[in-house]
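Every protein chain but one is kept in place in this view of the complex.
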Amino acid sequence: MSLITPLYDSLWNEYLVWSLLVALFTFGWLYHHSFFYRSEDGENPNVDDLEVGVFPVHYDDLKLELAWTIAPFMLIVYLTYISWAPLDNIWSSPNGGSFGDECDYFNNESSDLYFDDDDGLKGAYKANCYHTIEITAKQWVWSFDCGTLEAELCESGFTEADGRAVPHLSLQAGNAYLAYMTSEDVTHAPWFVSLGVKEDVLPGQTTTVWILAEDVEDFLLLCTEYCGDDHAYMMAGVTIHS
Amino acid sequence: MSGDYDHDHHAPQPWGPHDWGHGAPHNSFSPLFMSMGVAIFLFGMAEAWSYGTYNPGNIPMILVGLLVVGLSLFIWWRQDLSFDGHYEPIATGVPFRGIQIRKVGVWVFLMSEMMVFTSLFSTYMRYRLGIENCGTVFDRGMFDPVTNPTGWQEGVTVTCFEPASHLIASSWWHIAPGAINTFALIISSFTVVQALRYAKMPGLDDEVRRKKVYRYLGTTWFLAVLFLTLKMVEWFIGFYVPEISAIGLHEHDIISLVDEGYTINADHYQHHSYVDEATGAHMVADIQVSASLFYVTTGTHGAHVAGGIIGLSYMTYKAWLGGYTPKNAVSIEYFGLYWHFVDLIWVLVFPFFYLY
Amino acid sequence: MAHYKIFGQDPYWMNFYGLMILTLIEVAAVGLDLTEFAESYGTTEKVVTLWILTIIAIPKFIMIAAIFMHLYGDEDSGILTMTALFPAFFIIIMVLFVGLTHPDAASGLPDWCRPGNYGL
Partner (left out) sequence: MGRNMTISRSMVALLLISIAMVVSPAVNSLPTGVNYDQISAGGCNCHAAAPNAAVMVTLDGLPEEYNMSETYQVTISFTGGPSAEGNANLGGFNLWASGGEITPLDATVQSNGPSEVTHTEAGNDYTSWSIEWIAPSHGRDVDFVVHVNSVNGDGNAGPEDQWNKLTLKVAGSLGPGLEEADPYKVLATLIIISGILLAVTVLYGFYRTNPDAFDWEHLAPWLTEWLTSTDHKKIGTLYFVQGLFFLGIGGILAMMIRIQLAVPGNDFISQDQYNSFFTLHGTTMIFLAAMPLINGFANWMVPLQIGAPDLAMPRLNALSFWLQPFAALLIFTGVFTGEGADTGWTGYAPYIVTEGAHTGVTMWVAGQIMLVASSTLTGINFLTTMAVMRAEGMGWMQMPLFTWSILVANLMLFLSIPAFGVGLIQVYLDRTISTAFYDISAGGDPLLWSHLFWYFGHPEVYVVIVPAFGVISEVLATSARRSIFGYRSMVYAMAGIGVVAFIVYGHHMFTSGMSPSLRFVTMLTTMLVAVPTGIKIFNWLKTMHGGSLVYRTHTLWALGFLVTFTLGGISGMFFPSIAMDTHLHETYFVVAHFHYVLVGGTVFGFFSAIYYWYPKMTGRMLDERLGTLHFLTAFVTYNGIFWPMHRLGVVGMARRHHTYFITTDDFTNLPEWAADWNLFISVSAFLFFFSNFIMVANMLISLVRGEKAPADPWGGWSFEWMTSSPPPTPSFDWHNPPVLKDANEHIAHEPGRLGQWFNRLMVPEDHEEVSH
């Protein structure tokens, strides 16, 4: 069971492990020292002979200091290395990237999105080709344009969520979609919560986001760039059907 | 490290002989009033204009704000007027040891000023490079029987970047105020240095020194005022060119930038060089961003000049009273550093906003 | 204060003359028609003017800073020059990051940023 997407989860788990190790090391050390070196009642030795108006004697150890400069550095080099790999997926080029070219509509070419566990460091999404859709934002409504895609692949409409009528986007599992987005007024950002992607929607500019609809699920799409009064209500239902 | 302040200039005594029993040195209402004045001024400005709509009822508030700031400056300077430089604070810490503390302070201040103008120039670069130039847009859309048979049509508005220099560099008369201003600032930089030189010159007769210093500072003041006046002429007023047939001059008016339509609200800007000869149509451009950049950047520089004028007014007065001696001449140096900096900024603003 | 001479003359006056001459050249470069000169080098007048202006702005800058602002020739010139140059790094960063970057779709990521380029 994946928390968000396999791509995110493998990174997340790896980071979590390293976080735990660092935290255990640091807190173990802190715990030990703060009790082991606590001064007993009435005993208060001036270990380094601190004296007012005298810069205290140096207490350092070049080897140790270098050790905890280099060790974290190596750790972050490794963490950078593993976080670099998914860039090809989340920022794939529209043509000829990880997801090939746009699907040929007339030949009913199919996208065939799948997650390849063995690809690269942490696995990667692969697809034959992708479909394009358009997302337009304004205060405080999303609108989805499926273009010429069949209703099976992409359908937009309205639905009800939390007692309000909200826009609805229906996509088919196993397809990669590239959304071209723009805004009519201020900055917004669609967050495909269960897919773990978001990108700002800027007025006067076009940005893109990859929607990698692998699993069947339904979730709320939220706005995650503050856009005014009804920012929280600027949501949409997304259904990924089989 | 002890001793009389009069005999030991290295003694770290920034505030001189001061009776600390009556509080810290320089106790003053000035900071309180100045903050209040600034707040009132900003409040009034925001009430008086809202998205370009002008509510004149709030002008008194702006004036009150300026008045309070003026009052605080008055307090500040009244306290300074008797400052004779007997205890100019000297740095004790390495690596600044031996340098006047306030001089270091001025240089640190100039560091932040550099960042202010870097921000403005970064904005300029971003927009200049990010928005297509109006000339390019016009050339591309011009009538061509093969590639562009429609040409420009009346009533089409495009968004593009129109540098002010397109207007300014189009005529010697337009460039004249800016060019004169360049010379004015350089000359004023020189006069400030001269004032400092005579104020510091040892062995000079007091009366000679007084005259030299206040005349040089006065000249600087005059040049600074000339600078702002010419700026107003260039922006808002324009000027009249008489008929002098001997050098081939014809009687005409030089129109100010604002009258040419180059304003921050110019969303339907037209220029006589942007007319498609084939169709006879104007290119109508939305140039608000480029105009905003021009007026705000040169205006920020102008505001620095205006601040300098206020400071100079006081210093000229003090010089006229004979207030500057070799001991406190450094005040002129501190002002001079600021003034030269304003000149340096003009060295950059002038080519990038007026010529290029 | 200046303890030195330029060509045996007073430094402030010499500096002043120099600045005036450079500024005159600047104004002239804009006013004169350099089209033919530019075309002989296969470029436009605008580019030639810009080059002249930029090249002249640098010595003007240095002359004002060094002589009028006493960053040359005084006891404290060295350390104050260092102070004045301190923001250089931050200025470069701002110009690069704020002034010279442009928004683009994420797909505009150049190849050298792509993990695939390094076999990741």
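Letters A, B and C mark the chains as written, and numbering starts fresh at 1 in each.
The definition used in the following text is that a contact is a pair of C-beta atoms (placed from the backbone, for glycine too) under 8 Å apart; a residue touches a chain by one contact, two chains touch by 3 or more.
Just so we're clear, the structure is a prediction, and the values are computed from it rather than from any experiment.
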| item | value |
| --- | --- |
| Displayed chains contacting the withheld chain | A, B, C |
| Chain A, residues in touch with the chain not shown (by the definition above) | 3-4, 7-8, 11-12, 15, 18-19, 22-23, 26-27, 29-30, 33-34, 37-39, 43-61, 64-65, 68-69, 72-73, 75-77, 79-80, 83, 86-87, 89-91, 139, 157-165, 185-187, 189, 191, 193-194, 196-200, 202-205, 207, 217-220, 222-233, 235, 237-238 |
| Residues in chain C touching the chain absent from view | 1, 74-76, 78-79, 82, 87, 89-90, 93-94, 97-98, 101-110, 113 |
| Touch residues of chain B, complete complex, unshown partner | 1-3, 9, 11-15, 20, 23-32, 34-36, 38-39, 42-43, 45-46, 48-52, 76, 89-102, 104-105, 108-109, 111-113, 115-116, 118-120, 122-123, 126-127, 130-131, 159-161, 200, 202, 264-265, 267, 286-289, 291-293, 295-296, 300, 326, 330 |
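Rule of thumb we're sticking to: only the chains that are shown with their structure count from here on.
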| item | value |
| --- | --- |
| Chain contact graph, described as a line, ring, star, complete graph or other shape | line |
| Interface with the most contact pairs, given as the two chains involved | B-C |
| Reference chain C; chain at largest CA-centroid distance | A |
| Distance from chain B to chain A - Cα centre to Cα centre, in angstrom | 47 |
| Rounded Å distance, chain B centre to chain C centre (Cα mean) | 20 |
| Separation of chain A from chain C, taking each centre as the mean of its C-alpha atoms, in whole Å | 42 |
| Residues of chain A touching at least two other chains | none |
| Footprint of chain B on chain C - complex, ascending | 1, 12, 15-16, 19-20, 23, 26-27, 30-31, 46, 49-50, 53-54, 57, 60-61, 64-65, 68-70, 75-76, 79-80, 83-84, 86-87, 90-91, 94-95, 98-102 |
| List of chain A residues in touch with chain C within their complex | 81, 84-88, 90-94, 97, 120-121, 199, 202, 205-209 |
| Interface residues, chain C side, partner chain A - complex | 103, 105-107, 109, 113-116, 118, 120 |
